[in-house]
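Not every chain of the complex is shown here; the ones you see sit where they belong.
Each chain carries a letter (A and B) given by its place in the written order, and its residues are counted from 1.
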């Protein structure tokens, strides 16, 4: 038992995490104090001014606060970010605390930082950032991208590294999103490009920069236990359930929102069936693999992230879902090992399979559906989905082209940004765990007794049966 | 250790599950491509036509997209179907993967299939099924009935059998619902008859047809562990919490929806108290039983499934809840063993107690409350709750009679349909597990190491203490 419990904590963790955490929080407070104020739907004064401005006795519809329209969607997205992502990563048998709680930490920081970054870029008026329910949704979306990257480096990074990564990534996310939506006029309501593609490839490049050739020293911990797989299913299901809200949270109200939810619903159902079928097919004994179910079944939500609000058609959503489930499951089986051995990219949660490839496919699908848009199909609704096309400022072919450019920009920003940030995170003072400490909660957490003893109990049994394939540390 | 791990997988599972899954998915895609299109609240063109049709400057209220009205209820129902039902069944100590993941699989298929079946019956216009948020709620409701039946056969069926069962049951569910709601004019907003009674007795008859006389060979696995009981409580609580949304999801807006939620809220609270009281009373030492709490506390939602939208009165809801908790707990204690020994119906999750009896009682209660309806009580609201009565086409006595006929039709359809489908599922090629493989995830799943070893560890302890009541395999 000279193993993990005897291992010293990374140096100065007692100081570095509090110092960085409080510094970032202080900086955020100062910037909030200087720049952030309530918006016109949030401020007591501004909102009531809006109401008074309505002509008396007019037949105009009553003013509706954005809260009523957006808050239920927000709460679903919020659940995905904190419960969905958090528990999805608890599959690791000895890194449950780190999975769910570091997820909590970096998301809690990312949403504050993102309110600032996105505020400067999108809602900066007269020197002030106006915040409201839209800020909350956008901030949670941005946190989603950070958590995807977190999935790639899970178990191999210190909370100090993660906080730094979050700070940089939120900033780059904001810039990338601004380029896509505001400069290129690309559509990406559910974030196939801005969230999934960007988050995945950013994280993969960070992981590449932090490559650990001897990671197999902690290999016996990079697995699941029976109950850790069930905890992960909590994450999977809450992500799956609320994905229709994710893809429709910021679309135009009315038909757009309903269509985005419906398409996502269909795509997810199809990717689930495809994942079960593919998983059984890949296993020699026809057995199913929980890793596939936990992850690939969700790819249906990613692949319609760009096109869900468009007139994708219900059967188009089903086909997209099948494709996503198939590609993602195959990726887990064949590509993840190759990435590690050939490209030196160690992808703990397989974000390349769940977010990377389906995100790229989703961007391509979005471009395709954009090119196929006609006035016969969209009618007056064209203005909501493709405003530049409806305004006659762009043909659908050009819209498709700009969608593709959006994908390339996202990939470029992710790869370059991920490399740079990964290089920064290699600094020794950031408390990265040793190879043999990876995927091990004891480095950063006070863990209950049974955590050690449970392991011993299992190890004792393993020792009696040398013919098992258990890895001996 | 020549037990489960040495057992061969059922023959051809590697081919049969992928083949059936992809076949069903392909068929669904083809039918969707041929028949399914966006409805008037979902299509970009149709919705904006609706809006334009409003007279300009009129005083008519602004058009409200059904999404805004129905989506929050849908999300609650969606959570019940996938998290609620899924985790409720994880109480089995060695069948957690199968419980939550097969639940996921068959629900994902059932909602697609149900969109087609219910679409043909309810929203087929000019050769097209128009889909939207109502389709999603109806599809989830139908999946609920399938998952109730799944509870009866849990642990004793292969995923291939389950997919087939889902396909048949969704079809019969749609027909039965059409008879009740459209032909008989019965009211059943929360599905006491169409969902709970139908789902339970259908599943019980399937289980009867698949009777296994030697099921006790896997008896040591048909129990729970401490943590599996806690996982099951996740399911229980999310079902309990969102049941008010379930019973009100498709009622008329306004008072009806609020009343349905309120009555369900009261009924559930009362059934919870009654369940705790009855559970303690039944045990010799006055101890409580988690099986009762996990299940019978929910019976309050089932028993008001028909009457929740009616003027049941708050104290009526409380009395119904007490009755449901009492009957359901007694059923778990006394009736489930009898069903198995006398009627050869092995009911894994006790769906007869949670859905069967409370469903029948709920149908009777609905008929009673219908008969007691008067214009003094309902006023102009009669048109929402009992439109045929309000239109003068039916007396309340006849409405009550048609409610009873709805119950009989549901029971008949469930029993006959369950027998037929059960007979089909007996086909040898469908990969049913052997008796000694029941309630065992290893047959269909790659399970982590600790699953085997944990069992050994426990068995080793048991062996040292022969005076325990542990069953020896």
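Everything that follows uses one rule, which is that a residue touches a chain if its C-beta (ideal position, glycine included) is under 8 Å from a C-beta of that chain, and two chains touch if they have at least 3 such contacts.
Computed from a predicted structure; not experimentally measured.
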item	value
Size of the entire homomeric complex in copies, 2 being in place	3
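Everything below uses one rule, namely that only the chains that are shown with their structure count from here on.
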item	value
Chain A and chain B, separation of their C-alpha mean positions in angstrom	32
Complex contacts: residues of chain A adjacent to chain B	59, 61, 69, 72, 76, 93, 223-230, 233-234, 237-238, 240-242, 245, 253-259, 261-262, 265-266, 268-270, 272-274, 276-278, 280-281, 283-290, 293, 297, 311, 313-315, 318-319, 322, 376-382, 384-385, 457-458, 461-462, 468, 470
Chain B residues within the chain A interface of the complex	9, 12-18, 21-22, 24-25, 28-29, 32-33, 36-38, 41-49, 51-52, 57-59, 61-62, 65-68, 71-72, 75, 78-79, 82-83, 86-87, 90, 96-97, 100-101, 104-105, 108-109, 111-112, 131-133, 135-136, 159, 227, 231, 234, 444-451, 453-454, 456-457
